[in-house]
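All protein chains of the complex are present and in place, except for one that has been dropped.
Letters A, B, C, D and E mark the chains in the order given here, with residues in each chain numbered from 1 onward.
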Amino acid sequence: MDGDGVFDHKQTNGSERTWPADETVIPDWIYTDEDVYTREIEKIFFGKHWNYVGMDCEVPGPGSYMRSYVGPVPVVVTRDADGEVHVFENRCAHRGVEFCREYRGTAHNFICPYHNWTYDLKGDLKAVPFRRGIKGKGGMPADFDMSAHGLRRFRVTVRGGVIFATASDETEPFEEYLGPEICAEFDSTFDGTEFKLLGVHRNILPNNWKLYQENLKDPYHATLLHTYLTTFGLFVSSNETNIPSDALGRHGGLLSRRPEGRPEVSEEEQANMQAFKQTMELNDPRVLAFFREFDSKWSGSVLTIFPTLTSLRQTNILNTRLLVPRGPNEFMMIWTVFGRADDDEEMTCHRLRQNNIFGPAGFLGIEDNEALKFLQDGLKKSVPGHGLALLGDDNEDIDIIITERAIRGMYRYYRNVMEF
Amino acid sequence: MDGDGVFDHKQTNGSERTWPADETVIPDWIYTDEDVYTREIEKIFFGKHWNYVGMDCEVPGPGSYMRSYVGPVPVVVTRDADGEVHVFENRCAHRGVEFCREYRGTAHNFICPYHNWTYDLKGDLKAVPFRRGIKGKGGMPADFDMSAHGLRRFRVTVRGGVIFATASDETEPFEEYLGPEICAEFDSTFDGTEFKLLGVHRNILPNNWKLYQENLKDPYHATLLHTYLTTFGLFVSSNETNIPSDALGRHGGLLSRRPEGRPEVSEEEQANMQAFKQTMELNDPRVLAFFREFDSKWSGSVLTIFPTLTSLRQTNILNTRLLVPRGPNEFMMIWTVFGRADDDEEMTCHRLRQNNIFGPAGFLGIEDNEALKFLQDGLKKSVPGHGLALLGDDNEDIDIIITERAIRGMYRYYRNVMEF
Amino acid sequence: MDGDGVFDHKQTNGSERTWPADETVIPDWIYTDEDVYTREIEKIFFGKHWNYVGMDCEVPGPGSYMRSYVGPVPVVVTRDADGEVHVFENRCAHRGVEFCREYRGTAHNFICPYHNWTYDLKGDLKAVPFRRGIKGKGGMPADFDMSAHGLRRFRVTVRGGVIFATASDETEPFEEYLGPEICAEFDSTFDGTEFKLLGVHRNILPNNWKLYQENLKDPYHATLLHTYLTTFGLFVSSNETNIPSDALGRHGGLLSRRPEGRPEVSEEEQANMQAFKQTMELNDPRVLAFFREFDSKWSGSVLTIFPTLTSLRQTNILNTRLLVPRGPNEFMMIWTVFGRADDDEEMTCHRLRQNNIFGPAGFLGIEDNEALKFLQDGLKKSVPGHGLALLGDDNEDIDIIITERAIRGMYRYYRNVMEF
Amino acid sequence: MATALEYNALALRAARLEIEEFNYAYADTLDRMDVGGWVDYFTDDALYRVIARDNYESDLPLGLIYCEGKAMMKDRAFALLNTEMFAPRYLHLSITNTRALSMDGGEIRAAANYTLIETRVEEPSNLQQAGKYRDVFVRDSGGELKLKQRICVYDSVMINNCLVFPV
Amino acid sequence: MATALEYNALALRAARLEIEEFNYAYADTLDRMDVGGWVDYFTDDALYRVIARDNYESDLPLGLIYCEGKAMMKDRAFALLNTEMFAPRYLHLSITNTRALSMDGGEIRAAANYTLIETRVEEPSNLQQAGKYRDVFVRDSGGELKLKQRICVYDSVMINNCLVFPV
Partner (left out) sequence: MATALEYNALALRAARLEIEEFNYAYADTLDRMDVGGWVDYFTDDALYRVIARDNYESDLPLGLIYCEGKAMMKDRAFALLNTEMFAPRYLHLSITNTRALSMDGGEIRAAANYTLIETRVEEPSNLQQAGKYRDVFVRDSGGELKLKQRICVYDSVMINNCLVFPV
């Protein structure tokens, strides 16, 4: 172990970081350092990226609003009287109060509780009490320009019912941002269907936000960690699977096709799955029933849209997840779970039963969240080192699943945008 | 948004800070940065300032003592056999134990629990066990000078029953420190009356200590946030009000005169108060009864004595509040609530009923504490920015209330003493 | 108070520290600074030192394992099929998962939960699932060398049933490490006896780990803080006592001989013990009964083996304590309490009764833990200063007990190895 | 045949069970933030105080909340519902260790432990206050239990920001 | 002579005491992680949901756990015991404020507060979830109480990592 500063990574400045030459080596410090995190806010969340902030169906009507985030920064998502969606900072232009405290609701305007400065649904400043003082004494300067003191606004794109915001004027149009392959897959789920909100899960994960994006770019862990999938024949390595990503490597997909009937678990596969017992039948098979509803060959479509969206279509489960960083060692996840506006009651119940498998008490959620906690524990407590992402080959076919290609791809982009 | 270091304010060193040229602009970093906080300890709390530490009536007799603080540093306030008040650090001169753990009590001396070094009520070291060893073997060096190893002592001033301490030999006399206007107002409440302790509130506020001083220098929020005041006719903007401050701008007053009977809420005022409904009568009007007891035109007198005292005389409520910083993002508030030594039981009950309105469960306390929490949330979570204090004019008359003059004044002094 | 940087010790870099010329002065910053702590990991815990990690009797048979630590870094201690003890990092070589989550147990190998990389009891990588991909597609590079990707291993020494590990190849043999006097005393307790685990205590102490080592090198506090000892005649200053240390001053002993019958508390002693009342008899004297079982003149033998072991033999209590640093302001203590393998049930009960006096709810443990909490409170909250260790003389005889010689000795070594 | 002592024990048992039901309904009323309904658990002349344990044990009378009679409680309820600004939160008031201590004329002296767990938006559930009730119950004309006195002595003397609702 | 009202009060008292005993046994079963045994506290057609208070109060049906009938509960129990990977932990489920609200035909509507304290390896005990049960009890052929419905509405909507076991 070389003693040269290897220990003081929590003190040193991210700008002095040198990234390992070998792209299969991922340094610990991108997951643990305060200064790297601070740079991510600037270069990533407030850089030239489209940040997912919520779903159309969460702000259904005029005056609907919800709390959300761009990176770690609180924002409000609103729908104005004309039905247009707006995103602005949840920070009063006067002294800085985080004024919107409700998860969601409806309003005509926002009144900051401290001094009642009032903003409309676009985030424009509409009223400053006693602006002219009392009896003409005191108040704001005569030249105070209300229009110059609205809330910080973000540019907004809504596509297929999903809302994105960006702080930069230079961010390319959303379709270009996704790139053709990912955009096509995005459109296959968010195909213009009107969605209906079923509810929201919220949880705090004690690990770096990037590890969650990795997790969903990592087909390798699926059958090894998630015994439930193989035990009940939901997913096996031999399923047809594609792992596309965009040209820059920042976005990715994990697309799988569940065979009719129960999949075969090959000998080779069994030999590699320590935890594998034998396959079981559910007592209540309704839970795994699959009603085809999308024009897609994939029964499972997970998308990781850089930086902080992951969307899931699995059997009849539909959700989007927003990652809200809270420093290098923790993030909040907001799960928006939905169905189709035209679902009848039975279909709604089916989705609710199926969601019982997912979410923060779901059989996959428990395992991923626990495993990632163990991972961050390892990164935080051990002497600084690095991880390995050796599997697969950057030029392999997209149907290869024993690979970490997508993880390497994301960090190639990350390193570049972070200027490491 | 300029990228030049705007994001890394949590890393950079306070000495590199440049204060905005425009005095109406208050930068976020004075509320959130560790290094700015560390500098405040040196330049402010241990600088040439008188720090409030408690009330005479909290250490009533010889041998009385109480825990208190100078800035974030624990101290003990004592009264010796001659009735003199002393303030010294709550840190043993041997290894550094914070030896005094009781909120208050009486004692002849202080024995550090670890090795029983013993200090008298002045903080002088009086005994070192086994100083000469055992049977003449071991123990302290022969030349060990007990008088050179007492507890760190602070200079003390007591005025009108209020106790102040300073770490600096250069701090001017207290009367000069307050300046004539504030001193006069101070003396009008602390007029030699003997006070009787009614009790103490303690709470933790998740925000920077300076925001609390601002809050009490901010007449603007009173009628806008505190609907209770207007609803029950306690305070309206049209009340006669003065907002004096000392020449340096560090201390201030918020003096108001409650009219006989119920105040009129003017049309202009109503138009500016979003939350205003209509005025109500209390079911138990005793709570707001006002028995004149001080020779002052003001029924309400709030003083903010830099750095960490706020005193309140409101109707028949009397209290002092000590702000104890605990890092940039949190402080502890210790409320000392008192009456007059000669109050009869009915008057004591009256004060207790009236205090029901104030304190950490009072109708104003709830709102101020919540609003300031929202404010620090905004400062902490958003991308570093700044707040505005545009209201009013630095040369305006002191009876103008729609103003932030006093806040600007405090920061003019702060910037100067902090050498920003 | 000189203003030159005395306040910003939490920001400055340990390497800029200048140690006070006077060796009786111990600066606060060694107990409170993040960067000093980070340097300790490199220079001390991962330097040329033997770190205690557990007892033989905690990993009794082949396949036994337990969680432990080298400094703050999680490790696993195992016993392989041949009975050999191994220590390796609890961090998967793939991505870094802290894979071992059970306090202790038995296993044939360790399977990382995330992707099932599998390690044997020596920490060697034995299996990588799908290493060759599926149907020859994907998987690890052909040249992937399993033998090069085991877990980080530590060198191990076991002496008298006590297990030590070191990260450095240069650490001298254990016997030399202890030095002759301390090694002899070590061997007098760990004399080849086979021990039997009675149980484990775990607690978190809110103070710097070094303060605990000091506490057990500090005979001065024993009779002054621990009134129980004198009240029930367990220990008095006039007992025969030795305080040996090794040549480098890093290890120490606190050896005492309990007289037959009740010790006399001399007049001189009483005069120096504020808390001393009069001696009492226990209602249940069994608790203090002493059955001689070791060939040693000392009835009490406390050893402090640098950096993180303290061992205790007191009357018939036997335990070892591992200090696990968790930053400068906190550490975890793991107490391993044991008896002899050949104890009959009555002797086991006797040890259990006697242990009632010790441990985190014992009469000494309560007082030491409370006093050290007060001490760290003083160091953390006050303006940076220093402590004093003036008692005694560095050339005094080892039977002198009113002394802080051993503390000075430890810091002479510490300063040197930390390059301050 | 049962002794007077046993009768008394049985009477206190019955009172304890009835007070538990009272306390659980009381807690549910507050968890729903129904401060209007909260007032009805008291007699007109009731004394309701929330007081820090350090003040209480030092005979310092200052209350965090100090209501002499129902009228003051009503004013507090009105203010909370109509004038106060505070962040949304969930309340979870659990009452345990309910004890009926003595019965004397129409009065029952009782005590209990309470813990208030508050959950604010995007924050973990937090123990806002732990304390003990010191109660005096009487029966109204309809035989219903009412609080003539509830002194809430709280251990959590270092209040987390503020206490919005009564306990 | 006792009025109908008094009879009803006594019946609810008896039901409350019986449900307390049910709840304490239920909690002990879960603290032992005996999820197989947990299933037996329910009727075959029982509805078991664990739902965030914000969803519940917004009429959003999504459940953190959503089991329609015992078969789904059995599948969950099987998965927890046989397929799930999670860190070792200790569970401490306390149930307080148990109330029997009404009896209607064979059904008893009841409510209670629960708190789940979880302790993970080398971590302090932590309040993992605080919530309220909204229950419907019925009696089986043997006269034993069974849960026909248990809706667990939790205040701790910001979940600490994940919820492994039912509450």
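We take it that a residue touches a chain if its C-beta (ideal position, glycine included) is under 8 Å from a C-beta of that chain, and two chains touch if they have at least 3 such contacts.
The shown structure was predicted, so the numbers you read here are calculated from the model rather than taken from an experiment.
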| item | value |
| --- | --- |
| Displayed partners of the chain not shown (whole complex) | B, C, D, E |
| Selected residue (touches chain absent from view) among E:9, E:60 or E:117 | E:117 |
| Omitted-chain contact residue, chosen from C:25, C:183 or C:332 | C:332 |
| Listed residues C:20, C:83, C:141 or C:199, member touching the removed chain | C:199 |
| Touch criterion as defined above, residue of C:158, C:287, C:347 or C:398 at the omitted chain | C:287 |
| For chain B, the residues touching the chain missing from this view | 67, 101-103, 113, 202, 204, 332 |
| Footprint left on chain D by the chain that the document does not show | 13, 16-17, 53, 96-99, 111, 113, 115, 127, 129-132, 155-158, 160 |
| Missing-chain contacts mapped onto chain E | 17, 21, 23-25, 27-28, 31, 90, 92, 94-96, 117, 119, 122-125, 127 |
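Keep in mind that, in the parts below, only the chains that are shown with their structure count from here on.
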| item | value |
| --- | --- |
| Farthest chain relative to chain B (centres taken as mean CA coordinates) | E |
| Remotest chain, chain D as reference, centres from CA atoms | C |
| Relative orientation of copies chain D and chain E, as a Cα rotation angle in degrees, nearest 5 | 120 |
| Centre-of-Cα separation between chain B and chain A, whole angstrom | 44 |
| Chain centre separation (chain A, chain E; CA means) in Å | 32 |
| Per-residue multi-chain contacts in chain E, two or more chains | 85, 87, 157-158, 160 |
| Two or more partner chains touched - positions in chain B | 225, 275, 367, 370-371, 374 |
| Full enumeration of touching chain pairs | A-B, A-C, A-D, A-E, B-C, B-D, C-E, D-E |
